[in-house]
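One protein chain is absent from this view; the other protein chains keep their places.
This part shows subunit A:
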């Protein structure tokens, strides 16, 4: 997949003369996650300044991942909608992601409860 994208990008470069831009298969969409992905790659073990091309490849992969998950979630459970239960179901075989989703949702509930309790305490006084 990534190799095909790269070859297509190379050909486009020759035709357009758009000079040095590794477009990839997803077109000239503006880079959505460049800054965050850089920090993330450093956090996961890469160099403090990762290569831009690597960041681009990772961004394309993440966008494709989100797209695939969304499509799958739309096709199960309630059709045409994406619900948390669908995501949890899709991820059930992957222990890391499953545990992470459970943790996140639990923590979110706790935070909501804590904020609510704090607001009520404020309101009372």
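A few notes on this one:
The rule is simple: a residue touches a chain if its C-beta (ideal position, glycine included) is under 8 Å from a C-beta of that chain, and two chains touch if they have at least 3 such contacts; residues count from 1.
One rule holds in what follows: contacts and distances are computed from a predicted model.
Name of the non-displayed chain as stated in its UniProt record, restricted to "Cytoplasmic tRNA 2-thiolation protein 1", "BBSome complex assembly protein BBS10", "CENPN protein" or "TATA-box binding protein associated factor 11": "TATA-box binding protein associated factor 11". Listed here are the subunit A residues that touch the chain not shown: 1-3, 6, 32-33, 36-37, 39-47, 49-51, 53-54, 57-58, 61-63, 65-72, 74, 80-84, 87-88, 91, 94, 96-97, 99-101, 103-105, 107-108, 110-111, 114-115, 117-118.
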